[in-house]
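Have a look at the structure below before the remarks.
Only one protein chain is missing from this complex, and each of the others stays in its spot.
The block that comes next holds chain A.
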Amino acid sequence: MTQTLSETALSETAERRLAIEEAAARVITDPENSRLAARLLAGLIADEAAEHGVRTFSESVAATHAAGLVADRLAAFVAAHAAELDALITGESAFEYFGLRTVYDRYLLRHPETRKVLERPQHFFLRVACGLSETVAEAAELYGLMASLSYLPSSPTLFNSGARRPQLSSCFLLDSPRDELEAIYERYGQVARLSKYAGGIGVSWTRVRSRGSLIRGTNGHSNGIVPWLRTLDSSVAAVNQGGRRKGAACVYLETWHADIEEFLELRDNTGEDARRTHNLNLANWVPDEFMRRVEADAMWSLFDPKQVPYLTDLYGPAFDEAYRAAEADGAAVRQVPARALYGRMMRTLAQTGNGWMTFKDAANRTSNQTARPENVIHLSNLCTEILEVTSDAETAVCNLGSVNLAAHLGGGDGLDWERLRRTVRTAVRFLDRTIDLGFYPTPEAEAANRRWRPIGLGVMGLADVFFALRLPFDSPEALELSTRVAEEIALAAYDTSADLAAERGRHPSYDDTRAAAGVLHPDHYGAATSPRWAALREKIAQTGLRNSLMVAIAPTATIASIAGCYECIEPQVSNVFKRETLSGEFLQVNRYLVRDLQERGLWTPVIRDAIKRADGSVQDIPEIPADLKVLYRTAWELPQKALIDLAAGRTPYIDQSQSLNLFMATPTIGKLSSMYAYAWKSGLKTTYYLRSRPATRIAQTTVAQPAAAVPAPAPVADPDAVACSLENPEYCDACQ
């Protein structure tokens, strides 16, 4: 009897899951199906939690505590304020399906044996808030921002807040190991420990000697950095972040290192596999001197770091001088034409998306942390938005969170600025709190974070704001708005950090910062001339700052999914696309476009198929009006210059950096070299992936295909047809 009952329950659950998947798969027909699927899923989650007796928030914390998943402190806090906290819980109405599904699959705490969830999504948000709070009022404030999807802390904080070992930081930056065996193995161990707790790793390898360098101890010659990076690659792949996501790391190398060419081949999928690292990301740490020589078509010297160990600790004119002196001394291993190497870097970007261009001098020149010559930034992080000083004794750390701009629409000129400022103030206070509450997997990370107290507040949903306000990405209004958003966030963040300094004290290394000398980040760009900045500068002169760095725009891949907005500052890649994640694939459709088309009676099966057939582009669909075509261009159709200009406009107000992806459907060396030279000249500190598209694609199965047109064989090639299939194999209808 019991068995029959549970079998019935089982098949009922299976049917409900099926109904959810069906609704989710129909999102393209009408985005409202996403809400429907989310409502169905919310019901399923609530019932699943109820199987372990969880209905209220306090019950969920009691259950997760009993299962050994959360800290005693959190359980005691919740037990002491159960009624007040339970009353804070709101419904799940803010979620889109994909967001809720992501939370369900990966963030909700589960019973160790039954694997059933022990909390609902809103319980999860309030649990995260309580894990960072000292009072119910504080918890209510942060919970309110999360429940309305106005602000979300980064994934490590969402995963671990309130846990027994709360590793709350997103990124770790490790200086290059010293050029000796023990130091290299010690670094592997640090990377593994940091990776285990869901952090992304950036690590430099610039100090390690290059191929052919003499090893005194054995009188042999070094094999260079590649074998070491192979070991790092395996180590990173082996560390699975608690099954929640794979470990990930990015290796930085300065452009003068003599192994640079082999480094650039590490991600190729051809060639000798013993010299490939399929799991590591690669980034170039590029000095200005290199870019100047590329411009001048001059030679570039490559060095063995063993001969010039000081170069990686210098930047600006001091680097230029030392580099030229080393050349004059004949210390170079060899010389290459700067343009040949630059072309090779562009090729790597086009072929692998990797080999990110990050600029050493721009990163150091304006950093608040580099007031003293011994404090140097040697690399950025896994996502190229963090720029912090490192040394052998200090592993830089950053705790991140992002404001959802889409949730701040409103007000006379589009954004509710006062609400945005309030959100930023709350966010900064909680990010600062994570520094003290966090568990640090290595002493080097803890030492650095307590001394510098950097945080990285970013944004997401900029594309939503542009769509909602009908501003094309490359319009002057978009540039103005994006710059103002950055400025408002910086003003509110700095002001809050000054308040925190008054309440709780300055960060211990404050005297080593440029701010201590009265110079704030926008001052390097002449962008802090308004009275508001003058007042703030005066205030900081009195209070100091609680945090050495405050603003960084992270990619927000997962939390933007939860919030249901476009990622950070990114344009949309397509009006219709699928997301691949650990929990399967999901279809996404641009709901702003759908609403516009629905209003004009144009969201028909025929137009839907046409958009799918055009890979999510609306440009060549005759029925779609011109104004919508301009607004709903994809990242592949926007001039990339506009993305760089937007980033450059924000730069004065971003004291760390931004994860700036660039897009090119079919990259060529000419286009890439022009683009990255422009990015460098525009003063960008870092760039991130170069995104391109597959040269061929899967035949569409569910779009009605046009009947076979009979193409005449072409004894003489039609120049247009060839250009089309060459430049744009996927847009070319002849090939579909």
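The rule we apply is simple: a contact is a pair of C-beta atoms (placed from the backbone, for glycine too) under 8 Å apart; a residue touches a chain by one contact, two chains touch by 3 or more; residues count from 1.
Everything below uses one rule, namely that contacts and distances are computed from a predicted model.
Per the UniProt record, the chain missing from the shown structure is "Ribonucleoside-diphosphate reductase subunit beta", taken from the list "Phosphoribosylformylglycinamidine synthase subunit PurL", "Na(+)/H(+) antiporter subunit B", "Ribonucleoside-diphosphate reductase subunit beta" or "Molybdenum transport system permease".
Residue A:L18 is the one among A:L18, A:A50, A:L181 or A:I215 that touches the chain missing from this view.
Only one of A:D72, A:E182, A:E585 or A:E599 touches the absent chain when the whole complex is considered: A:E585. Contact with the undisplayed chain is limited, among A:R193, A:R347, A:R470 or A:K539, to A:R347.
Checked against the full complex, the candidates A:L100, A:L545 or A:V573 give a single residue touching the omitted chain, namely A:V573.
Touching residues on chain A toward the chain that is not drawn are 14-15, 18, 21-22, 25-26, 28, 105, 200, 245-246, 248, 269-270, 273, 278, 281, 294-295, 339, 342-343, 346-347, 350-353, 557-558, 573-574, 576-587, 612, 615-616, 639-641, 664, 666-675, 677-678, 689, 691-705, 707-717, 721-722, 725-726, 729, 734-736.
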